[in-house]
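Shown next, in C-alpha cells, is the structure this report addresses.
A single protein chain has been removed from this complex, and every other one stays in its place.
Labels for the chains are A, B and C, by order of writing; each one numbers its residues from 1.
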Amino acid sequence: MFTSTTQIRVHYALTDQMGVVYHGRYAEFFEIGRSEAIRDLGFTYKDIEAMGVIMAVVEINIKYIRPIRYDDFINVKTTLTQLPTDHRVSFHSEIYSQDDQLLSKGIVTFYFLEAKNMQKTNMPEPLYNLLKGYF
Amino acid sequence: MFTSTTQIRVHYALTDQMGVVYHGRYAEFFEIGRSEAIRDLGFTYKDIEAMGVIMAVVEINIKYIRPIRYDDFINVKTTLTQLPTDHRVSFHSEIYSQDDQLLSKGIVTFYFLEAKNMQKTNMPEPLYNLLKGYF
Amino acid sequence: MFTSTTQIRVHYALTDQMGVVYHGRYAEFFEIGRSEAIRDLGFTYKDIEAMGVIMAVVEINIKYIRPIRYDDFINVKTTLTQLPTDHRVSFHSEIYSQDDQLLSKGIVTFYFLEAKNMQKTNMPEPLYNLLKGYF
Partner (left out) sequence: MFTSTTQIRVHYALTDQMGVVYHGRYAEFFEIGRSEAIRDLGFTYKDIEAMGVIMAVVEINIKYIRPIRYDDFINVKTTLTQLPTDHRVSFHSEIYSQDDQLLSKGIVTFYFLEAKNMQKTNMPEPLYNLLKGYF
C-alpha cells in the first residue's frame, strides 16, 4: 500500500453561497493530493505526460461527510491500495480536518493512455518501479 | 419518472491542457441540468432556498465515457426515477453529444436540510406537488 | 463598430460565500460573450485555433458595479470598437441585468499568435473580412 498526505488551505473561490466548498471542487482536492503523492515518490505527473502518457479519468465517486469551509486547513490522504498491473489505476482519497475528522472520501479511476493514439497502455515503468516496493 | 433536457455550450474555461473538459467540471453540467429541470416544473432552486431549505450534496458518482471538448454543444438529460418520500433525493444525469452519443452519466444524491438548523427535512411541498403527477 | 449580446444564466458554482458571483468568474462571462460574438459573424474561436492561431490574453480590466447573483439571467454585450490592424485586439464587455442595469464592464486585450512558434501575427483574414463591413 502506498499512502501520502498533503495539506491544502481552502481559498474563497472554492466556496459557494451555501457557505461551504462547492461539491464540484472536491475533485481538485483529490487531484492535488494525487499530484503530491506522485511527487513524494520522486516522480511527477508532468513527467508522465512528458513520456507521452496521459491519465484519463474514467470514474469518480465522492462522499460528502462533513462540510469544508473557507480557510479550513485540510489534510488530503491519497492511497494506492493495489499496484496497477494493467491500464487501470484507482486512487482512494480521504479528506480530514485539523482535528482529524473525516470530511470526505472518494475514489478516482484512470486509464493510462498513449497521448499519440489514445490507446490503453500500462503504467509507465519508472513509476511502477518506484511504487512496487510499497506492495 | 420526470425527465428534462438542457443544452449547454462548452466554454474555454472548462477545458484543461489535455484538450478536454476537466473532470471536476462535469458536476457543473449536472447542476445546470438539475436547475433547468426544476425550472421546467415551474419552480426554481432559488425558490427552495427562499423557503429556508437547502439541498446538501451527500454523494456524487460520475462515469466519463467519451471526452467533451471546447465548443461542444451538449445535451444534459436529468431524470428523477423515484418520487422522494423522505429527506433524500437522487438525480440521474446523462450527457449526450449532438449526434446522440452518450458522453457521461452520473448520479448526484442530496439531503433536504432546513437552513436554520441543518436538520433533515422533506422535499418542500410545492415541489413535491408539482412532481407527483409524473409518478 | 461590431456589437453582439448573449444571455447567460448564472449557476450555483459561480457564487461564493458572500452570496454573489466570485469576482474571478467574470472573465468567463466575457469569454462566453466574445465566443458568441464571433459565432454571430459566422465564425468560431475554434476555427481560429484550427487555422493555427491562438489569442493570448495580455491584459484584463474589470469594473464591478452591482453584484451578480445566483440564477440571474444576465446580458453580456461584447463590442469591438476598432477593427484590428495588427496583432492586437481589444474586446469591450458590458453586463446588464434583465431590467437593463449595468452590472459590470471590462476590457480584455489579446495578441494573435501563431501556435507553432508563438510569434505575433495579424487577425486571421477570414475573420477580418467578416468584420470589416462593420467599420
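Things to note:
Keep this in mind: a contact is a pair of C-beta atoms (placed from the backbone, for glycine too) under 8 Å apart; a residue touches a chain by one contact, two chains touch by 3 or more.
If you're wondering where the values come from, they're calculated on a predicted model, not measured in any experiment.
Touching the missing chain, out of C:Ile62, C:Val76, C:Val89 or C:Leu131, is residue C:Ile62. Although one chain is not drawn, the whole complex shows that of C:Glu28, C:Asp47, C:Asp71 or C:Glu114 it is C:Glu28 that touches it.
One chain is missing from the display, and on subunit B it is touched by residues 12-13, 15-20, 22, 24, 70. Residue positions on subunit C in contact with the hidden chain: 18, 23-28, 31, 54, 56-64, 67, 108, in rising order.
Remark: the residues of subunit A touching the chain excluded from display are 9, 11-13, 27-28, 31-32, 35, 44-46, 70-71.
Everything that follows uses one rule, which is that only the chains that are shown with their structure count from here on.
Think of the whole protein's Cα atoms as having one middle point; the chain whose own Cα middle lies nearest to it is B. Annotation: the subunit A:subunit B pair of sequence copies touches via predominantly the same residues, more than half of the used numbers being shared. Averaged Cα coordinates give subunit B a centre that lies 28 Å from the centre of subunit C. Centre-to-centre separation between subunit A and subunit C, using Cα means, comes to 34 Å. Touching two or more other chains at once are residues 27-28, 31 of subunit B.
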